[in-house]
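For subunit A:
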Amino acid sequence: MRDTVLLLAMNGLIWGLIIALIALGLSVIFGLLDIINIAHGDFFMVGTVLAWFSLSVTGNFWIGFLVAPVIGFVLGAIIQRIVIQPIHGAAALSIVATFGLSLILQEIVRITFGATPRRMLAPIQGTIPLFGIDYEIYRLFAAAVALAALGGFFLFLQHTKLGIWMRAVRHDRDTAVAMGIPAKRVYVLTFGIGFALAAFGGAVAAPITTVDFRGGVDVLPFCFMAVIIGGLGNLPGTVAAAVLLSFLEGLIQSVADPTIARISSLVLMSAVLLLRPQGLFKGFVK
Partner candidate 1 sequence: MRRRALEIGMATAGAAFLVAVPWLIPALIDNFWVSVITEILIWSLFASSVNLLFGYVGLLSFGQALYFGFGMYGVALGIDHFGLSFWPAFGLGIVSAMAMALVSGVFAVRLSWHYFAIITVVFSLIFYFLAVSMKPLTGGDDGINFTLPPVVNFGGKVFSLTDPTLQYFFVLAVVSLCLFLMHRIINSPLGKGFLAIRDNDLRASLIGLNVYALRLIAFVMAGFLAGVSGALFAFFGRYASATYMFYQVSGEAVVWTIVGGAGTLFGPLVGTALFIVIREIVSSHWEHHSLIVGLLAILVVIFAPKGIVGLFNGWLSRLDERDAGQPAPRRLTLQAEP
Partner candidate 2 sequence: MSEAVTSEPVLRTENLTKRFGGLVAVDDLSIAIAAGRVHAIIGPNGAGKTTFFNLVTGLLSPDSGRIFFRGRDITGYRPHVISRLGIKRTLQVKSVFPDLSVADNLWITRQARNRYLHAFRPAKADKETGLRVEETLEKIGLADLAARPAGTLSYGDVAMLEIGMAIISEPSLLLLDEPTCGMSPAETGRAVAKIREMARTIDLIIIEHDMDVVFGIADDITVLAQGAILASGGPAAIAEDERVREAYLGRPEDEDFMEEALNA
């Protein structure tokens, strides 16, 4: 019993780190472009599929870690330019556009990849003893990669020109434009980054989840939960929320139905939306 709890809790923790990456992508899109991106779960799914294709074409798993975010970035930038920009990011219309995008992505994957879910073998097989249970090495590795990526992203935001531009536009668009920051270009690149983060998350997660054209459907609500509970615009909060929620869900799963776990997270999310819409975590609102 204790072993199950430990296992599920650790799985939850690690999954939370990966989701944090994806949720960060959603947060920058939502925070900067004001878009509720229904397709974001599918960005993650595309990442898993890209990883699968890289592996089957080249035989090398690690290529996927490069292919997924790069292609994701390009796709995201293109989508922003040809779909989002023409509608000037108009509120409700962009929800419909991202919903349409979600359908398109799912179908394209279904056509190219097929409708049957597949599993990918982890590049690092085996387990090591940890806290008294045998834990999969790849999961630990995935957690480390996710952590590194999270750290890298925050460094990017603080120290690179684009990162600073993103924060400036997020904070006050008009002033940023007045200061000469090319807002339109920032939007294009931001959407690309959002896609890239989700796709990278997908590549990392591929061996521990199934590669399936419907794989994004489950991830989407979870990302939104992390963003809302963590606080819109509060990037560290989003990370904390993702990890915490996933960890809690893991714990609850050990004693109850996974559905119950999901319902409790959703109820928590509703409570936050209604009572404290700025999120549970204080932090630097970027």
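The candidates were selected such that all candidates are chains of the complex that A comes from, given by their letters.
Note that contacts are C-beta pairs under 8 Å (C-beta built on N, C-alpha and C of every residue); 3 or more make two chains touch, one makes a residue touch a chain; residues count from 1.
Treat the numbers as computed from the prediction; the structure is a model and nothing was measured.
K.L.:
In this complex, work out which of 1 or 2 touches subunit A.
P.N.:
Every other option belongs but stays apart; subunit A touches 1.
K.L.:
In the complex formed with candidate 1, which residues of subunit A make contact?
P.N.:
Per the stated touch rule, the residues are 34, 36, 38, 83, 86-87, 90-97, 99-104, 106-108, 110-111, 217, 221, 224, 228, 257, 259-260, 262-263, 266-267, 269-270, 273-274, 277.
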